[in-house]
Structure formats: structure tokens, C-alpha cells
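One protein chain omitted, others in place.
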Amino acid sequence: MVLGLVVMVAAIAAMASQVFRENLMYFYSATEVVNGDVPPQARIRLGGLVVPGSVQREPASLRVDFRMADCEHAVAVSYEGILPDLFREGQGIVATGRLQDGVFVADEVLAKHDENYMPPELAEKLGADGTGHSCAPFKSLERS
Amino acid sequence: MTEFFAMGGYAVYLWPSYVVFLAVLFGAWGTALWRGRRIRRAILRERRGRNDKR
Partner (left out) sequence: MWLWFHRLGSGPTFYPFAGRLAWLLAIPGLLLLLHGLYGALWAAPVDYQQGQGYRMIFVHVPAAWLSLFIYSSMAVAAVVALIWRMKVAEVYIIDAAIPGAGFTAAALITGMLWGKPMWGTYWVWDARLTSELILLFLYLGVLALDQAIEDKRQAARACALLALVGAVNVPIVHYSVEWWNTLHQGPTVSKFDSPSMDMRMLVPLLELTLASTLLFGTIVLVRMRATLLWRERHSRWVGEIVEAGQ
């Protein structure tokens, strides 16, 4: 009985530590990319805000070019594919891809919305019409 | 009314999530009540069986 318990707990712990080791820090920040703190050529995730005014859609294709920033630096991003509903200028997003010659070439873009909920009238009054997101969630956390 | 059920285009995600939540809530309640009835009946049967043998 005790043995079964130990085996089960061990199995769960093993799975947990495996997943956590790979994904604990779900994304890198733009500052880390600019400082060269990310493994070159590796497939990584980059989190940040879409820089307002930087989005350029290529007509007749799904190609989008934009810049992603945290509170300090910005990185150029290129993506071809379907964007989530919440993708817009100023929105927090997490892109997955590789750095190629200073441009982050993404193959997946996910939206990271914030924890604030309010009616549009109030948002307008606060100036938070979807373009005034906080860069706080994208600060580079200390890596273990 | 149609607009209400369409939920701004999120109907296919929104309504199933309400159904899942309410199904778990009332499903757990219903099965709990049903299990109680079944157990009371089983105990009663067991007691009757013993009494008959006597």
C-alpha cells in the first residue's frame, strides 16, 4: 500500500518536474533577446507588447511584420499565419519561433490578455482602449 | 434574443463552458442523492433478508 502511494507520488512528481523544467519560464523578454541572453538558433518563446504603429500587414497574404517590446527594448518580429482575436497594437502576446539575423521569425502567436475587466465606456475614460497595456508582465524575471 | 444567444460570436465556446460547469454541479448533486437512495434501499434489503431467515 505504502509502496503504491510512493510510486504514484513519484510518477506525478517526475512528470511535474519534467514539464516545469522545460516550461517554467514560459517566455523570454525582448530585453533578453537584445542582450543576447537567449540560445541562438533554438526555438524559443518571446513575450511582449505589440508596439503601437509597428504592425505592417502584407496585402494578399497572411504575413505580418511588427515589433514586440517589454519596458526597455524592442525586437522585430515576422509572422505568417492566423492571429488570435485579441491581437492588436498594444496587446500583450507570446510568439514562438527562432531568431534569424536579428529578426524573430514566429510560427505561432498567442495573445496574453491582462487581468483587468471593465466596460468599454470606462476603458475609454481611463485611456485603456486596448492600446495602453502594462509592460509589467513582460519584465525579465530572474532565471534559475 | 438571437443576439443574446450569439454572444458576440463566442457562442460556440461560451455556452458549452456554462453547460460543462452546470452539468458538473447538478450531476454531482443528482448522483449524490441517487446514491443515498440506493444505499438506503440496499441496507433495507439486507435487513429484510436477515429477518426472513430468522
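Chains here go by letter, A and B, matching the order in which they are written, and residues are numbered from 1 within each.
One rule holds for everything that comes next: a residue touches a chain if its C-beta (ideal position, glycine included) is under 8 Å from a C-beta of that chain, and two chains touch if they have at least 3 such contacts.
On a predicted model such as this, the values are computed, not experimentally measured, just so you know.
Participant: When the complex is taken as a whole, what residues of chain B touch the one chain not shown?
Facilitator: Its contact residues with the unshown chain are 4, 7-10, 13-14, 16-18, 20-22, 24-25, 27-29, 32-33, 35-36, 39-40, 42-44, 46-47.
Participant: Taking the full complex into account, what residues of chain A touch the chain not shown?
Facilitator: 1-2, 4-5, 8-9, 12, 15-16, 19-20, 22-27, 47, 82-87, 94, 108-120, 122-124, 128-130, 137-138, 141
Just so we're on the same page, only the chains that are shown with their structure count from here on.
Participant: CA centre of chain A versus CA centre of chain B: separation in Å?
Facilitator: Here chain A and chain B have centroids separated by 41 Å.
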